[in-house]
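Take a look at subunit A:
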Amino acid sequence: MYDLYLKLFTYLSLPKWLGIVSWPVIPFIGIAALMVLMVLFLVLLERKFLALLTIRKGPNRVGPYGLFQTVADAIKLLFKEDIIPTNTEKILFSIAPVVFFFPVMAVYGLIPFAHNWVAINASCGLILMLAISSVSILGLLSAGWASNNKYSILGAMRSVAQAISYELPLVLSALGIVVLSGTMNLNKIALGQENIFGWYIFPSFLGFIIFLICTLAELNRVPFDLPEAESELVSGYNTEYSGMKFALFFLAEYAALFVYSALIVTLFLGGYSSPFGGYIFGFLPYLKKIIFLEQAFWLMSKTFGIILLIMWTRATLPRLRADQLMSFSWKFLLPLSFLNLLFVALLKYFIG
Partner candidate 1 sequence: MNFQEIFSRHELNVIKNKDALGNNILSINKDDLLKICELLKNDRLFNYEMLLAVIGIDCSEHFEVLYSFYSLKNNKKLFLKTILPKENPCIESLCGLYSSADWHERECFDLLGIEFLNHPKLERILLPKDWVGHPLRKDYKEEDERLSWNRR
Partner candidate 2 sequence: MIKEELKINIGPQHPSTHGVLRLVADLDGEYIKDIEAKIGYLHRGMEKLAESRNYHQYLPMVDRIDYLSGFFNSASFCYAVESLAGIEVPKRAEYLRLITMELNRIASHLLWLGTFLLDLGATSPLFYCLREREEIVKILENLTGQRMMYNYYCFGGVRKDMPDGWLSSVKNFCENFPSQIDDYEKLITENPIFLARTKGVGVISAEMALDYGITGANLRASGVRFDARKSMPYSVYKDFNFDTPTLQEGDCYARYQVRLLEMRESCKLIQKAISRIPGGASEKLKVKRTNCGCNKAECAFCGDETKIFFKKTNPLTLKIPPAEVTTFIESSRGLSTCYVRSNGTNMPDRVKWRTPSFSATQILPELCKGSLYADIMAVLGSLDIVLPEVDR
């Protein structure tokens, strides 16, 4: 691919050093484009799927089957007036959505979409991903504080407490995977699970469940969406935001949904490897060059399966109360995740 790219530059009679310098930038452009497309699609998917579960139709006026609904929403939010209330800390108020949004965008670069198709091939990719996505909690806290509004502060405090409490079981379940695979590099973790019997969900099933529950809590989704409970606190930490800043919060939530689902798939469900062991494209010699398409297809389909599961939970379950949320994490999930780690370590030691 690299040679093709350089040949393109000589064909267009541009200097060669430009090609060498701009080659690493392309994955990031691809990531950004992918992120925007994903968010556009996910917002619509959520509304349509929830409508299906509640015997309604979702949006179906804007474009065929409502496909351009999110574009219309984005344009509306862009044109809205950007209101900054008077008694707020103006700098903190304006930076908070950015601080919330950028870690999520940065983490997109760590997911392997196909073999060696990862923007940042870090040897400690897993821990880097979890650490960077925790930075967005700061944005949340500063959004609530800078709004100078009782409801926002309450919502932000609850949200931060929830996010921190559910980080621990999350990281411990991910540690179980590190024990099983021996590496923190996400590419290698995905490679290590070749067919369906090698998926890490089977040895560490408890870890999968715990990771899924903690993901729901990190994303502030039902049943853990007390911080943005519409019926109780208006809108929690983003009550005072309007226009593009609100759009950034909104986008970041759905972007994070995709990233966490992709992480679950990479860790537990085999990443980009197909369940059959070999690839369908691998049997045909002239399609071997574009095997990355099939690997990306497997990753995407599994990710969307997990995303639909998360949306299904949203339609079914009521909300947990704040103290029940906390006691659930500290008294129930944390001991269970320690148990899971112990179990996985013993499994690895005796069976290998």
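Here is how the candidates were picked: all candidates are chains of the complex that A comes from, given by their letters.
Side notes on the structure shown:
Convention: a residue touches a chain if its C-beta (ideal position, glycine included) is under 8 Å from a C-beta of that chain, and two chains touch if they have at least 3 such contacts; residues count from 1.
This is a predicted model, so every value here is computed, not measured.
For subunit A in this complex, the touching partner among the options 1 or 2 is candidate 2.
Residues of subunit A that touch candidate 2 in their complex: 50, 53-56, 150-151, 154, 222-223, 225-226, 229-232, 234, 314-324.
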